[in-house]
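Remarks on the structure that follows.
With one protein chain removed, the remaining protein chains of the complex are shown where they sit.
Our next item is chain A:
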Amino acid sequence: MSDARLRRVQKEIRDCAKDKTSQISLEMIDENPFHLIGAFPGPPDTPYEGGYYEVDIVVPDAYPFQPVKMKFITKVYHPNISSASGAICLDILKDAWSPVLTLKSTLISLQSLLCDPVPNDPQDAEVAKHFLTDRQSFNATAKHWAQAYAQAPARKQAQVSGKVATDAEMAGLSEESVKGFTEMGFPREKVIQVLKRLNYRGNVVNTMPMDTVMEALLS
């Protein structure tokens, strides 16, 4: 079986190298065909456009009868991808895996996952909340992340002003809300962490009682 696994993976790598249209790349790590790095460009018309995303791929012993293990190496701001670990929540990597799927087709599925987030089945609860509360602010944050981590070119206006995203922007929070608490004397890092957890964005800013925030900051 392991022979068949090697043959298949080698064939997949060859086929992927031949295919120039899909823009998917597959590279072995240390010539090991069972540990690879896959990469693809962020899909157009999304906050991830222009970014280049790398994925760590581990081919299990029983491949293709067991799903391939994939996680993002590039940090991604996306409801179904853990912002911390890069772990991915996608059905075909779990119970909907089929041995007919390939490394390439799975990477293409990841690419389309970037196009169509499934916030109801999130991997990263905080990001999912952000996505559901304030789409505009979510898109901006995702774009900041793409620029900071996935080498996406900064927006034109930003380039003119030479502005680099602030830590508040990277967390998808408004500078105004962060400032409000740092001026009370709380350390900036802590404020950002707490506001992020409380999803202090959009309408939540107006509705959340001040006490709740203070309690979280003091705990």
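Of note:
Rule of thumb we're sticking to: a contact is a pair of C-beta atoms (placed from the backbone, for glycine too) under 8 Å apart; a residue touches a chain by one contact, two chains touch by 3 or more; residues count from 1.
By our rule, contacts and distances are computed from a predicted model.
Per the UniProt record, the absent chain's protein name among "RBR-type E3 ubiquitin transferase", "Enhancer of polycomb-like protein", "Proteasome subunit beta" or "EF-hand calcium binding domain 2" is "RBR-type E3 ubiquitin transferase". When the omitted chain is restored, the residue from A:137, A:174 or A:193 that touches it is A:193. Listed for chain A, the residues touching the missing chain in the whole complex are 1, 4, 7-8, 11-12, 56, 62, 64-66, 69, 71, 82-87, 89, 91-92, 95-101, 120-122, 124-126, 193, 197.
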